[in-house]
Each structure stands twice: as C-alpha cells, then as structure tokens.
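Missing here: one protein chain of the complex. Every other protein chain is in place.
Chain naming follows the written order as A, B, C and D, and within any one chain the residues start at number 1.
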Amino acid sequence: MVGGMTEMRVETVTTYDGWYALHDFRTMDWAKWAGASAKVKEQALSEFQSLLGSWQETAGAEEGSHAVYSIVGQKADLMFMLLRPTMKELNKAELAFSKSLLGQYTKPNYSFVSIIEKSSYTKQYDNPYEDPEMRQKLFTQIPMDDYICFYLMSKLRGETYNWFQLPKEDRGNLMFEHIETAKPFTKEVKRIVTGAMGLDDYEWGVSLFCEDPLQFKKLIYDTRFDEVSAKYGIFGSFYIGYRIEQEDMATYFEV
Amino acid sequence: MVGGMTEMRVETVTTYDGWYALHDFRTMDWAKWAGASAKVKEQALSEFQSLLGSWQETAGAEEGSHAVYSIVGQKADLMFMLLRPTMKELNKAELAFSKSLLGQYTKPNYSFVSIIEKSSYTKQYDNPYEDPEMRQKLFTQIPMDDYICFYLMSKLRGETYNWFQLPKEDRGNLMFEHIETAKPFTKEVKRIVTGAMGLDDYEWGVSLFCEDPLQFKKLIYDTRFDEVSAKYGIFGSFYIGYRIEQEDMATYFEV
Amino acid sequence: MVGGMTEMRVETVTTYDGWYALHDFRTMDWAKWAGASAKVKEQALSEFQSLLGSWQETAGAEEGSHAVYSIVGQKADLMFMLLRPTMKELNKAELAFSKSLLGQYTKPNYSFVSIIEKSSYTKQYDNPYEDPEMRQKLFTQIPMDDYICFYLMSKLRGETYNWFQLPKEDRGNLMFEHIETAKPFTKEVKRIVTGAMGLDDYEWGVSLFCEDPLQFKKLIYDTRFDEVSAKYGIFGSFYIGYRIEQEDMATYFEV
Amino acid sequence: MVGGMTEMRVETVTTYDGWYALHDFRTMDWAKWAGASAKVKEQALSEFQSLLGSWQETAGAEEGSHAVYSIVGQKADLMFMLLRPTMKELNKAELAFSKSLLGQYTKPNYSFVSIIEKSSYTKQYDNPYEDPEMRQKLFTQIPMDDYICFYLMSKLRGETYNWFQLPKEDRGNLMFEHIETAKPFTKEVKRIVTGAMGLDDYEWGVSLFCEDPLQFKKLIYDTRFDEVSAKYGIFGSFYIGYRIEQEDMATYFEV
Partner (left out) sequence: MVGGMTEMRVETVTTYDGWYALHDFRTMDWAKWAGASAKVKEQALSEFQSLLGSWQETAGAEEGSHAVYSIVGQKADLMFMLLRPTMKELNKAELAFSKSLLGQYTKPNYSFVSIIEKSSYTKQYDNPYEDPEMRQKLFTQIPMDDYICFYLMSKLRGETYNWFQLPKEDRGNLMFEHIETAKPFTKEVKRIVTGAMGLDDYEWGVSLFCEDPLQFKKLIYDTRFDEVSAKYGIFGSFYIGYRIEQEDMATYFEV
C-alpha cells in the first residue's frame, strides 16, 4: 500500500468553477425590533430596500445574483443567498448588511462560503469557460422558485469506505447512478451545487429550488438509497425556506 | 459492488405524505417576564389567547391542528406542535408567535420541520389520498392526551450495518417486528410519525401521546431490543411534556 | 439474520418503576446577585426557604423527596434532586423555583428527567409494588450523606458490541459481575438508579451518595474494568456536589 | 467471553490519592472591566490580593497549594490551579473568587475536578500514606516554573482496542514504555497527574510545568508515537499559560 505509491495514486477529477457563493443565515431579535420606534423601523427597512436595489443592479449587470428567504423553524429567520465574481465582493455584500440598521437587529448564526462547481465525471470540456452552456451554469441567476432547500455534504473517508480512495471510474459510476435517481425530479427541482473544499468545513453545499417543498423530501428520500449517498454521504444541516418577494418585505418585518 | 450497479440498486419505499409539521420549543425568560408590569403581562396573555383562538378556528375548519405543552426539565419551557397544509402557513404561525408580545419573553432553542408520513412497508394503496382511513392518518388532529413524548430518529449508515443498503424485503421484515413489539401499547399510546428527509437534520420525528408517561418509557425500552432499533436506530433528544389546557394558561404564566 | 427473526428476538427485561426524578442544575449569576439590594436578597432567600419548607412537607408526607447540592467546578452552582409521584408534580416544583425571586438570579444549564428503576436481572417479583422491600427502593427518601456523584450512562449499540442484541442471560451475567465488583463499596456508597429511556437523552442516571467523595472515584475506577462498563458503557458528564444544609443556606448565598 | 467471566476478569490497579484539585478557567469581560471606575478597580484588585494572601497562608501551612496563570489564546484569560485536602475546601475557594468583586468581571468557561493520583503500575507501596517520598508526591506544592501545559485525557474503550480489557501486565508494559519516552524530559518538565474517574468527564488531567514551553511540544510529540498514546489515548483540550507573579498582577489587569 505504501511502496510504489505514486503509480497507484487515485486519479482526481477536474472541476469547473463559477461565481463565489455565500449562504448567510440570520436570526431576528424580534424583541429588540418590536421595541424600536416606528421611525427607526421605517429607516431600517428603507435602507434595506436600497441595499436590495443595489444588489438588483448588480444582478441586472450580470455581475452576480441574490435572493432573500424566510427560513422555517428556529435555525434562522432570514437567509441571503449571494453570488459574486470575487470573494471580496461577497464579503462586501455581507458587511453591507451586517453594518446596516436592519442588520443590527439580527444575530449571525451560520454561513457557508463556497463556489459554483461543476465536476467533469459525466462530461469533459476542452474550453469550459468559453462554452455557452457551461457558462450559463457557472455564472447563473438564482432560480425564482418559491422554495429553497439548502444542505451541507461531505464524502466519507471511513476506515472501510473511503470516497477519496476509490478509483475515478468507480466514483464516476456512482455519480451516474445518483443522477439517474434524480432524473424524474430534474424538471421540477432546479439545483446549484457549490464546492467548498479549502473554503469552508463541509465539502459541498447543495441548493435546491422548487415550487413544492414536498419534492425536496421525495428527491432526498429516493437518492438516500443510492450507493453514493448511503455509503459515502455525510450530511450536515438541512434548511428549508421560501423566497420573500420584494412586495412582501414590509409584511414580513411588521410587528 | 460498482460494476453493473443499477441492477443491484436497493429498492426504495413509497411514502404517503400529509400535513406539514413544526415542533417549536421555547424557553421562557422568567426574570424578564417577572419584571414586566401587570398591564404588559395581561396584554401579552390576552394577545396569546387571541392567537390560540385563531389557531383553533383553523383546526375547526380542518385546515390544521395545534397543541401547547409544558416541557419537563430545562430543554425548554413551552413546545408548540403545529400541523398545516403548507410550509408557508407553518412559518406564518411560527412568526405570529415570535412577533407576539409573549413571544418576546421567550428564547428559541430547538425546532423540527417535517411532514406527516406513512410508509408503505406494511400496506400499499393505489389511491392513498382518496382513501378515508389513510386521509384520517395524514390530515389528523393532534390527540388530546395529557402527555407527549417527542423524539428524533435517523437510520444508521454504518460501515457494517447500513439501513439504506438493506434489501426492501429485509427492511419490511424489520419494521414488521418493530410493529409487533409495539402492539401491546397501541391502544394506550397514540403515535404521529413525521418524515424530515430534505427538511431537517434527523430523518424522522416521533410524537407519542398518552395519559401515563410511564408507558412511553416501557414502549421505548421494549422496542430498543428490536433489531431495527438496536442495530439501525440513531436517536436524538427525547422531550417529555404535558398539555397546557386553555383554562390552565393563566396559572402557567403566573409569577 | 432477517428471516425467521421473531423466533430469534432478544428477550427484554422487566423493570419496576418508582417515583419520577428531576436532576435540575443551575448556575448563579453572581454579579447580578451581588448587585441586588439587601432587601431583595432577603426576600429572595426567605421565599426560597418557604419553597424548601413546602417541599419538606411533601417529603414528610412521603409524597416525594428532595435535596440541594453545591456543585464543585463550573458545570453548575446548584443542583436540585427532586423525586415526585407524577411528572406534573415534578414540573410544578421545577417551575416554582424558576419563577421564584432567587430562581431569577440563576441560569438553567442542564437537567435530567427519569424515573427510579429496578431491573429484574438479579431478582424477579410477582407483585413488586406490594413488596415492602421493593417499595422502599422505588419510593425512597434521598440519602442524607454529605456528597453526591451524579452521572449519565447509556449502553453501546456498536457494530461489533451491541448490548441490546446480547441474549438476556449474558446481560444478566455481566450485570452480576458488575454488582460483585461494587460489593465492597455497598455499605459506604448508597445508590439510586433512574431510567430515562423515552424520557431523556441518556438511558440511565446514577446518583451515588457517600460521606467521602474518594469512594466515588474508587468505585468508578474499579468498575470501569468490568466487561459491562469497559465494552458497553457510554458515560456522559460526572457531577460532584455536597449537600447544602438548611443552616448553611444563608452562608452559601452571602456575597 | 461471557460464561466463567469472573475468572477472566481484568485485574484493576491500585491508586494512591492525594489532594483534591480544581483547574478553574475564567474569561475576563474586558469591556465591562474597562468601564469600571478607578475606585471599583482598585477595590476589586485589593480584595483579590487579600484572597491570594489567604490562599498563601493555606499553602504556608501545607494545607494546599495554588497558582494563577494567564492562558494564551481565547480559551480563557485566567486559570487558577487549586489543591486542597477536601472537596469542600476546593469549592469554598472557587466560590470565594466567584463572589469576589474581580470575579464578577469574569465569566466561567471550563473547570476540571480531580485528585492527585499515583498508580502502582511501576511501584507498589505497603503503606503509601506513611512513605515520605510518596507523601511528597500526593501532597505537593505546585512547581514555580514559568509555564504550564494542562490537558485532558481518557483511555480508549474501542471495539478493537480497549484499554480496560487489556491484562494488567500489558497495561504496565505500555506505561513503562511511555515513561521511558518521557525520561529525557524528566528534569526540565515537572508533572502532576490528577485522576477524575467519577469526578469529571475526562479520566485524567495532566499538568506539566516548565521554563520553556517548547519542551511541552517536544514531549507530547515524542510520546504521541508510544503505543499507549497512539492506540489508547483520547486527548481533550490543551491549555498553555504562564504564571502571573504577585508583582505583575497590577500590570495584568491594567486597562
């Protein structure tokens, strides 16, 4: 296992990488917010609308994308999903909210830093960054569907089953089976996979988008029986939320 | 194990899904509450009664169900169990309490987002959503029993024992044994199982209802020796509480 | 392993169950307490003495038992051990302290909900609840010894060693060995075992009582080499405290 | 493995036990402290000097020992190491600081309750508590070296490697190898091992003392390759600090 190692080395896989991504979860301090004066609330919301407006301009110029969700349950109240061409722009957007008046009524609770990633297991490109179809996937607008399901994932490096010691061909076959299982859902459930090796603690984040959250459950349920998920999948938290439309913002924060 | 995989793929199981569920745990800030003026307390409780009243109307219209429990020990003070036809309605109810005056005297500590789930291991339906008996299980009122036992559960994906790699028939047999063990308790202990794959971190939540909490212990004790629990069960926290009746609310919050 | 399962099912063990138990750990907010006026402190302690007085009446009527401990180290400052015939009475006592003036100067940090449990591995009873000796164990006053050692325990369900898949006879033998090891300590170290399956996260709580805390260490040290502890024991936190006598309360809270 | 067990039982080891030990970690609330008036600061420090003075008297009377360290990094600011003949005296010293004015500007974060322990693997005593050399180890003054390294340790009870199922002779051999590895450091690095079975969560605490913290790293590095550490060692947090001398106290708290 040790001698002559370099000949036996497991082949890696090439990835194609797009915009950087930040999933930014915040908890409202409702008691503090309820105690704010009407004037402060108005100022905070108007400032927040300006911030969203500037982000909308960025999206319009195809230099990023964003969406705001209400998270169901106590894991968070708000979640911002932000896509930007550079890490600095990501941090700039994050800090803009943290420093904003509304942001001061929230507490940070979780975030995930990653980058839109396409692996080459199923298809390889010579010039991925020139390919229009690939570019469309790497530098994409966040789908407008009502619901989001975001979850964290790593691959097992167990003493018996070790994803990173499997031959590339086997890994490719397992990914292929996985994609087959997911196929019946492809139309209804959109997907952005972001890679985070070297950037955050879990290796991948998966953002699913759908009009009907039951489809998230059915998709995850079915794929859980795939060999790749059953044997090699390490799953972190699952977050479920729905998009807060511009016109519902006022209602959302009304207290 | 890898070649010819698709032929060997483990068969999944169909689930029938009903109302969405939120188990919402809150801790009272008793010091802050004790410091509130009599007038504020009165207003907070009256507002809370109105909220419960509106939830009662929803239940009356068979568009959901709810119950409020006092949790024993420090894991929480209050627990709301909420059932609704959509995720948005679930979140709306959650936010209504969070924003309420009483809610501002509580701190969030845990929640579980799931959906009422019936598996088809023991019985399959052609048109489950047309079947009155099945509908009665999927869209159900929360039992009025005095005590609740709520716990989280996932199935092991170990390197030796892996639930999601077992053939469907074996999984069915193990579930059948489990149901046999639980049979002596069926009359006294009612049960709502909710599935959370893709929605929350544990795969299932189990809500048991009984007039005598000792039966929870005896049921869990006996089933712990079932092969399905002993080998494949991963258990999260167990929460024990009793229903706060409408007429006991005032006493509960008196300080 | 799966076919013909019901014949092979591991035999469970009958338990005899007594009073419900709450181990309730609190941390003093010493800075806030030091800042309270002499009058508030006096009122808080006098109210607390009344609460202890009413608990003492309950104990006198043999409808429960209680003790208050000072916990060594930062895991907690105070620990209440409470025994009551029903869960509701347990929660009532807990809430009485939480709402009390002194309680408002404490922060909750850990609790354990369980029930006094005697297993039948070593001796079986036809009518345990009629047997005076057994009744004495199930509905018991907390020993008056100076020191308490409280710890949490579950039994391993590993992929190789699985307590809940061992034949009942083997489990009985292992328990017997364990009892033999503990025998030299029986006189000096008293013991109340409470079961929490279905009630709390660990399966058992063990409360040891002694005049000399070194005996706790020697007992746990020796039994750690028992096969049942070495192979199957999962241990949670260990808490060490000493009883705060009624006459030492004033000194304890003096700041 | 189960039948005839008592014959096969693993032999335990006798321990000799000395003073009780508390490692008490505190975090300064620097913002609150900076905001205190000069008068309050002066009073807090003068009160603290008195407390240290009374502890010094205890040490002078050979009824205990203590030292105060500044911990490097954010795990804590201050660490008190306290040795006392009884648990009650330990708790009394702990509470004295908690209630003190300076203590009110700190937050508790971690503590470890244990007792000075010498095992008898390498040498057995008939009357250890009469032996002057052994007494010197069990009831010892904390070394005055500049630096402390404190860490937590338990022994593995794995499904393959299980310390508490190894024959006593093998355990003795492994300990002997460990001591051999540590020998080159014996002169420079002093050591107090405290046992915590039944008293706290980890089984042992190790306090190392040296003038040069690099020696801690070299010692731990070398011993990590010992079979006893490599296979059976479970390590908790490592804390590094340096002794705050009486004359540097004022500077330490100056803000």
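The rule is short, and it goes like this: a residue touches a chain if its C-beta (ideal position, glycine included) is under 8 Å from a C-beta of that chain, and two chains touch if they have at least 3 such contacts.
None of the values given here were measured: they were computed from a predicted structure.
Participant: I'm checking contacts with the chain that's been left out. Which of A:G195, A:P213 or A:G241 qualifies?
Facilitator: Answering carefully, the residue with contact to the hidden chain is A:G195.
Participant: Among D:E42, D:E62 or D:E159, which residue is in contact with the omitted chain in the full complex?
Facilitator: Residue touching the chain left out of view: D:E159.
Participant: Identify the residues of chain A touching the omitted chain, counting contacts across the whole complex.
Facilitator: Against the left-out chain, chain A lists 1-3, 5-6, 9-12, 15, 17, 20, 22, 24-25, 87-88, 90-91, 94-95, 98-99, 101, 103-105, 108-113, 115, 157, 159-160, 162, 164-165, 195-201.
Participant: In the whole complex, what residues of chain D lie against the chain that is missing from view?
Facilitator: 27-28, 30-31, 34, 70, 72-75, 77, 147, 149, 151, 158-161, 170, 173-174, 177, 180, 208, 213-214, 216-222, 224-227, 229-231, 233, 235-238, 240, 242, 252, 254-255
Heads up, the rule we're going with is that only the chains that are shown with their structure count from here on.
Participant: Counting only Cα atoms for the centres, state how far chain A is from chain B in Å.
Facilitator: Distance between chain centres: 28 Å.
Participant: Give the residues of chain A touching no fewer than two other chains, as numbers and ranges.
Facilitator: There are none in chain A.
Participant: Examine which chains touch each other and state the graph shape they make (line, ring, star, complete, other).
Facilitator: It is a line, because the chains touch in a row without closing up.
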